[in-house]
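Every protein chain but one is kept in place in this view of the complex.
The block that comes next holds subunit A.
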Amino acid sequence: MSYAYLFKYIIIGDTGVGKSCLLLQFTDKRFQPVHDLTIGVEFGARMITIDQKQIKLQIWDTAGQEAFRSITRSYYRGAAGALLVYDITRRDTFNHLTTWLEDARQHSNSNMVIMLIGNKSDLEAKREVKREEGEAFAREHNLIFMETSAKTAANVEDAFINTAKEIYEKIQEGVFDINNEANGIKIGPQISPTNPNLPAGNSRPQSGSCC
């Protein structure tokens, strides 16, 4: 499973906005979106392709660790991208965005790409935060914005991939110091062109490397 780059993401936002569900939906999207099942996970990894390059995304949920200042601090610093999630059916989760953002900006490296996500877009009837409000907030704070639904999987794919594209562009522009792993970016293992593992990725062989 070789890759050109590995990007580390974190997911932040109030509890109950669906962070871990988004994560699971993205990394293991065959989980069936059914109305009577809420299921999430705190960590996941997945390979995507950008510009014909294999890029591995590692996503770490920070839920349940807010009590410890040292932990949140370190998480922010170790990530190249952050998904800042609120729940469109709960106004308070939107109101807390500023605090989350301040925290993120203070602790993260200045190049971290932050994407704002209004989750639960399937619950249109219960909507409390207008799409325009999310857009305006994103514009004001220079974030990418998207409304998603972990339930219907709408836009989930794009949310993660667009963030990756942004990071990738920054790498191309030379903004990120890719040799510095503290930025949440890692260069894949250097492989010679003859190595059979190189064209891996989508057509990944059934057997991984053995233990």
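One rule holds for everything that comes next: a contact is a pair of C-beta atoms (placed from the backbone, for glycine too) under 8 Å apart; a residue touches a chain by one contact, two chains touch by 3 or more; residues count from 1.
Following the convention adopted for this analysis, contacts and distances are computed from a predicted model.
Think of the chain that is not pictured: of "Exoribonuclease phosphorolytic domain-containing protein", "Small ribosomal subunit protein mS29", "FPL domain-containing protein" or "Putative LIS1 homology motif protein", UniProt labels it "FPL domain-containing protein". Screening A:98, A:152 or A:180 for touch with the missing chain picks out A:180. Contact between subunit A and the unshown chain involves residues 1, 8, 20, 24, 27-32, 34, 36-47, 58, 60, 64-65, 68-71, 73-75, 77-78, 177, 179-182, 184, 202, 206-211.
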